[in-house]
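Data block below; observations after.
Yeah, one chain of the complex is gone here, protein chain that is, but the others are all in their spots.
Let's look at chain A:
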């Protein structure tokens, strides 16, 4: 059933003639309870798909914002099991919004692919993005996930040329994540003019919706990308709101941190929704 959650959501949005707003937060940042409150509030704020970061000690593709989020989450005790518990909790209130976990391979390998896939399916996870698992290394993980109806979402980047693209989208399902810039998360800005042809290329090769992420920080930029892609991922900007809502000395979250994040999410969602005039 869960794979259908992603397929269903993208199909509905295609019918509406608009892109998906994909909101990213880190599981357990700044602590389990606050992260849960933010996660639970995201659908009402307008998130169509949620990416939930799995904290890792050595996040090699992340800029400073997400690195610090991972450190906060780990310090507050977040684990793979804790992340799955957050998803299970979310599913009690929301049966429809797809959740994709995003992180690095070692914690999943450590748990065991098969065991992870089974537990993630039970919790209500729909997809997995593994930053450091290119297609050449992905088959064992993809096998385990497929058996439990979870999509292994593939990443395409500006360095993925036409020769390589078929290998990248082989066995892809759910959607393809197009990394708009060569770089780490949250630093360089995406450029809609160069993103548009890349999205078209990836879409043609994969036959799947293409969501664009890395370097989208503002409602304006989100709207720009929403005109040319099937999904717009915003992560670092939302996580910055969490960081900005922490007490400078104790690091404890202020009362309004959830509100701050959800209000930026709502502005981003609105921008994505109004970016395209209905065509279908």
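FYI, a contact is a pair of C-beta atoms (placed from the backbone, for glycine too) under 8 Å apart; a residue touches a chain by one contact, two chains touch by 3 or more; residues count from 1.
Criterion: contacts and distances are computed from a predicted model.
Student: UniProt name of the unshown chain, from "Fe-S cluster assembly ATPase SufC", "C4-dicarboxylate transporter DctM subunit", "4Fe-4S dicluster domain-containing protein" or "Tryptophan synthase beta chain"?
Tutor: Answer from the record: the omitted chain is "Tryptophan synthase beta chain".
Student: Given the contact definition stated above, which residue among A:8, A:111 or A:148 touches the chain not shown here?
Tutor: With A:8, A:111 or A:148 as choices, the missing chain is touched by A:111.
Student: From the listed residues A:95, A:182, A:204 or A:252, report the one that touches the chain absent from this view.
Tutor: For the chain that is not drawn, the touching residue is A:182.
Student: Tell me which of A:131, A:145 or A:233 is the one touching the absent chain.
Tutor: Reading the full complex, the residue touching the unseen chain is A:131.
Student: What chain A residues would touch the chain not displayed?
Tutor: Residues of chain A in touch with the missing chain: 56-64, 67, 71, 74, 79-81, 104-113, 131-134, 136-137, 154-161, 164, 168, 179, 182-184, 187-188.
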